[in-house]
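The complex is shown incomplete by one protein chain, all other protein chains being positioned as in the whole.
Just so it is clear, A, B, C and D label the chains in written order, and each chain counts residues from 1 on its own.
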Amino acid sequence: MDYSQFLAMKQEIGLLVVFLLVFLYDTFMPKKAQNSLSAITCIFFGLFTLAGFCPCLSYDANAFSGMYETSAVIVAIKNILNVGVLIVLIQSIKWANSESQIMRRGEFYELLLVTLFGMYLMISARHFLLFVIGLEAASLPLAAMVAFDKKQYESHEAAVKYILTAVFSSAIFLMGLSFVYGLAGTLYFDQLAFAVAIEGSKSVMLIIALIFVIAGIGFKLSLVPFHLWTADVYQGAPTSVTAYLSVISKGAAAFAFFVVMAQVFGAVYSQVWEWMLYALIVLTITIGNLFALRQRNMKRFLAFSSISQAGYIMLGVIANTTGGLGSLMYYILVYIFSNLAAFGVVAAIENATGKVSMDDYNGLYKTNPRLSFAMMLAMFSLAGIPPFAGFFSKFFIFTSAIEQGSIAIYVLVLIALINTIPSLYYYLLVVKAMFINENETPIATFKSSVSERLGLWICVAGIILLGIVSCFYSSLLELTNAM
Amino acid sequence: MESVGSIIMYWVVAIAIILFSVLTVTTRKILRSATYLLFTLFATAAVYFLMDYQFLGAVQIAVYAGGIVVLVVFSILLTSKPGDKAEKLASKKRALGLLAAFAMLCVSGYALLSRCGFFAKMPEMEEVGMKRIGAELLSSGEGGMLLPFEAISVLLLACIIGGIVVARKR
Amino acid sequence: MDQITSVLILALPLCMFLLLGVFGNKMSHKMAGILGTLGMGVTLILAYSTAFTYFFSGSELFIDAAGNRLQSVVFDHTWLAFTDNLVIKLGFLLDPISAMMLVVITTISFMVHLYSLGYMHGETGFQRYYAFLSLFSFSMLGLVVATNIFQMYIFWELVGASSYLLIGFYYTKPSAVSASKKAFIVTRFADLGFLVGILILSFYTNTFDFVSMTSNPQNVLASTGGAMFMGGSVLTWALVLIFMGGMGKSAMMPLHIWLPDAMEGPTPVSALIHAATMVVAGVFLVARMFPVYLMEVTALEIVTWVGALTALYAAIVACTQVDIKRVLAFSTISQIAFMMVALGVARDTIHEGVGYMASMFHLFTHAMFKALLFLGAGALIHAVHSNDYTSMGGLRKYMPITHITFLIGCLAIAGIPPFAGFFSKDEILVAAFENSPLWGIWMTAVAGLTAFYMFRLYYRIFWWNEPDYEHHGHVPHDAPWTMTLPLIILAAVSCVAGFIPFGELVSWNREAYHIHLNIPVAATSVIVAVCAIALATVMYRKENSLPDKVANSVKGLWTAAYNRFYFDELYLFITHKIIFNLVSRPIAWFDRHIIDGSMDMFATLAHKASGAIKGLQSGNIQSYVLIYLMGALLIGVVTVVCVVIL
Amino acid sequence: MDINLMFYLIPSLIMFCCGVYGFITRKNMIAILISLELMLNAVDINFVVFNRFLFPGELEGMFFTLFAIAIAAAETALAIAIIINIFRVTKNIDIRDLNKMKF
Partner (left out) sequence: MFENILIYFVVIPVLMLGGLALCKNIKQIRAVAVVGSLALVGLSIALLLGYLEQRAAGATAEMLYVDSWTWFAPLNINLAVGVDGISVAMLILSAIILLTGSFASWKIDPLPKEFFLWLILLSIGVFGFFITIDLFTMFMFYEVALIPMYLLIGVWGSGNKNYSAMKLTLMLMGGSAFLMLGLIGIHYHSAPEGQPLTWNLLEIAQNNAIDRNWQYFLFPMTFVGFGVLGAMFPFHTWSPDGHASAPTAVSMLHAGVLMKLGGYGCFRVAIYLMPEAANELAWIFLILTGISVVYGAFSACVQTDLKYINAYSSVSHCGLVLFAILMLNTTAMTGAIMQMLSHGLMTALFFALIGMIYGRTHTRDIRMMGGLMKIMPFLAVCYVIAGMASLGLPGLSGFVAEMTIFVGSFQHTDMFHRVFTIVACCSIVITAVYILRVVGKLLLGPVQDKHHLELTDATWWERLSTITLIVSVAAIGCFPNFFAELIKFTFSENIFKVLGMN
């Protein structure tokens, strides 16, 4: 046994330390000190996030004989997720300290950190067993988190739907894995890549295994047709959890997906999974948009919007280049800020008034101009309107997808681009509701809490700066190009 | 040519797996369903024994049959009144279920059958002793499972916490 | 001839326009009127001196050693360069016809300015009126001195616009508004032809310049390289299209319909624009391009036909109208058609191109006597407050000056010697007979009709039966001096203008030659005219039932002519029924429902599709996983089929 | 007759398909859970027999199954907790009633 190998996993260990600190604080501190639990967690996690940017972490390492890998890019990916989680944590303070949640908030933070740990594993895993454990660690505790809102029936319903479909999809995923194992006799990524290359694209077994694997991860990414749970779960889950699900969980899955696709199945890219992804992307973007068109519940609406966003994210995967990974990372970074801004507003309004219908947002600008402004920025960013970050991320992901250069990719990008029209439509519906529609009884002016405002400010700053300030994208691309 | 005993053993196990699986999902009494599941799991354990993975078979019986099924049975008892019976299935639903299962069967079956390598006979294997299992489980080298072992502990902890949170009344 | 004078001729009216247009509202009526008239007066003097210098100075700039007059470009500034060769220049071309036109325009314009001081007295918008008059004068002057065809087109448009503004002067009157609109659109349609003609011509010749085109018409012909389009040579097409522009402005059939309606404008305006100057622009255009037209006889024949038909048509219609201004308008159309015919029948090979000279001569004399007639009509209307001759009659006693001058005008137009019209019309008839007896006889007949309807008008106004003026409130009387003075001057000119040795001054190749009366032709035309006058005397001198009897005996023709052969109805049909209802409305409908509808359809489709697939999201996870599984399997199978099997 | 690999794979596949069928047709949530167990179990068999038949020198497949059993146990526990939870709220564990959120 060589425990020194664990030292390669500095970020995981750091995360576990934060987890333990929160756990211990929650369990053993006296009731009085408990009041500051949320703040303590945010601070711990904030420190941890900051530490993640320490250049001493950016090394390439391989531990457990190739089962675990870390590199500058992977660290960057985890940092992106960390930032997102930090924002989620900040935004959720108000909710976590609400009367119905206060006795469970410790568990909320713990579960959240464990899921993040699972995502770390997914991203760093170079062995499918570890990957599966990460996947499960990233989804099973989430089911408990979805069920957190005990007073809401929807929360329970969402939890059941989530856990059952999650297990179903992981069964399918494992089925695919077993096929892969049967083909290759190993679960190490590097050896698998070898075996896949030998196997070639003409293998029925490989193709079927591949689609099962894609379906399993596609479930987390909520790609169509593996997406149907998304809206119900997003709607039922507490808004902070929904935000977490739609942003962090999805982002991590996207990275993992890229890694699996590129590293394991890279050999059959152009023959097999490029086309599978092609179909999935077209379906995801289109169906996601079509569903989003008619949603009036903000959370459901954001769910479908996030489905179609997943389609755009997949463009980075289908590019299958280092530039693609860079754009993917950038896209997710921007997506985190944009979507969290939207969820931040939704959560703030829900916490203050309990309203989540788009119709309730009518005339919001008159009463809560700042919130509406933040929401508008989020919507514009999600829709890809310059000069907000979403425009840049969309443009770059399209650019890197097209780099491959075949006419088919042009057509795919065109389809994706045309799909931005309906998506713009429904994003504008929200803007319209807030700015244009008249309402006799608009949501009354309320003062959102410091944490909510802080979270929104961070998001708004991100939306505005991430695009215009070019260093974010440039440095990400430099990182991936150096791979 | 293998021993007749093992062939007979195989057929018994195979038929048990198939039969009990089918019964599990077709019986209309939920408790029976759980029971058939138990039998299926036992049959699976038998497969492991046939494969000479005694340790795994033991785990299967202990954890799956002993743990999970008991859990399931308890929850059944908790949630349903005795004599509860599933009403008859709508034929449409059954058709859809059959369709899905059949499609899965065909596609995966075709995939499996398309591999001639999968018609391999069972090779000889030295017995997998507890010592080797233990060593490999906690090794960090090639094929070692130390990291997953540690990782799954976190997962299990999380599931415990999650379970508690969910199950707690308030 | 210095540049400054020529610039001033153009600039003065323009400045007047801007001055009166922008600051008019701040001025009193009197001030504005006097300012405008003064400006025009100065212009008149400058123009006269220019023309005098051109014709009589004998400067080598204007006449060569052989006694041929020269075309002199006084100045020519680039205004807009399309390409190196195709350049719109704004310049001042001085040659016989432009010099003549300068005289005509400034004379009539000044008369009208003067006349309007009285006629428009007290009207609201008096300043605006003078501003528009100045604008018109500027544009018209610019048109005649154009050095290139595009400059002409520019001022051509400007006179159209000023005509529009002046016809619609009484803008609260719906009839005036629609008349102005009609005038503009009809001429605009003609201008389209003009423009396309210019485009075609310039495409081949690569120049807009009149001098280079007319001095070497063979080059123009050669540059087309014999290109054909739909059976005609491109040059014919170009010339006919350019002529189409002329047809519009000069109210040739079938584009004449705007002119009678244009009488809605103030009467002095009709005198200036719709009798003397603007309407002859078409004639001027053809004359300007005449050497080029000579290259394509087909084009000239078309000109002749159009002119001849119009002359006859307008003369017949004029016999039946009751509105005195309309009679005059149709007579104008008819007389302009005379000029067109004269140009059409002119050939360089026949009689030194007498038709060209005749046309210009008639243009000159016609301007004088027609302006006279219109201004006289204005005085009458001013006195009677009606355009209809039915409310006039016996006015000779009340308005002696008007009577005499009007009579002179009538005699002039009827072609009775020694009045101006006789000489010019005689030349036209000569040219027509020279070309073909058909045209000679035709035009003589039209000349007879002219005499008839003019005297019909004359008798109905000044003789016939006298209505009860007392009963109507006031007795008609002669107008103030500002109005009578122009009448007298113009009448005097009409008396003597015929004796101007026009051939010496104007000819197609600018060579001087002598006009000699062709006695048989002159005699015939005079006899015909006298007969026609006699007939008119019999019918209209005293109130009687003869006219009605005659009208009833040819009822169909009479009604048709009275309704101007239903041209207006035809146009109404074309514009409202066809253009509006059959083209515009369907297009608008198509745009709203098909084009826009298809855009909306995308949206509707998206919503429909959204509604159609909402069943997928049934809320039941069993169907979710079913779709999940079937989707995965489907993609897998399709991939297998595509990759492995195919 | 030789017992080859396929002899084990097919029953396991059938077991998996039974799980699928059960998931789609059963209305009791716990029955669905049971179906899921069948599916997971089938996957386990796959791993094991692949390991045994094709790669007898290694233990990767077996370990995978070992871990999968653990994961399955955790899943089941959590799922049952959630199901019990919903039973508390609605006194009903019919999956068809879980359709308050749709479209």
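Keep in mind that, in the parts below, a residue touches a chain if its C-beta (ideal position, glycine included) is under 8 Å from a C-beta of that chain, and two chains touch if they have at least 3 such contacts.
Please read these numbers as outputs of a predicted model, since none were measured by experiment.
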item	value
Neighbouring displayed chains - absent chain, whole complex	A, C
Contact partner of the left-out chain, one of C:78, C:218 or C:465	C:78
Contact residue for the chain not shown (choose from C:15, C:61, C:192 or C:560)	C:192
Which of C:37, C:107, C:202 or C:331 contacts the chain that the document leaves out	C:202
Residue, one of C:174, C:418, C:437 or C:611, that touches the chain absent here	C:174
Touching residues on subunit A - with respect to the absent chain	323, 326, 380, 385-387, 391, 395-396, 398-399, 402-403, 405, 407, 410, 413-414, 417-418, 420-421, 424-425, 428, 431-432, 435-436, 470, 473-474, 477-478, 481
Residue ranges of subunit C at the interface with the undisplayed chain	78-83, 86, 88, 150, 154-155, 157-158, 161, 164, 168, 171-174, 177-178, 180-181, 184-185, 188-189, 191-192, 195-196, 199-200, 202-203, 579-580, 583-585, 587-588, 591, 595-596, 598-600, 603
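The rule is short, and it goes like this: only the chains that are shown with their structure count from here on.
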item	value
Chain nearest the overall Cα centroid	A
Euclidean distance of C-alpha centroids - subunit B vs subunit C, Å	101
Mean-CA-position distance for subunit D and subunit C (Å)	96
Multi-partner residues of subunit C (each touching 2 or more other chains)	614, 617, 619, 621-623, 625-626, 629-630, 633, 636
Multi-partner residues of subunit B (each touching 2 or more other chains)	93, 96-97, 100, 104, 107-108, 112, 118, 143, 145, 148, 152, 155, 159, 162-163, 166
Touch-based graph of the chains, sorted into line, ring, star, complete or other	complete
Sites on subunit B touched by subunit A in the complex	107-108, 110-112, 114-115, 118, 138-148, 150-152, 154-155, 157-159, 161-166, 168, 170
Contact set on subunit B toward subunit C in their complex	93, 96-97, 99-100, 103-104, 107
Subunit D - residues contacting subunit B, complex	1-22, 24-28, 30-31, 33-35, 37-38, 41, 44-45, 48-49, 51-54, 56-60, 62-63, 65-67, 69-78, 80-85, 87, 93
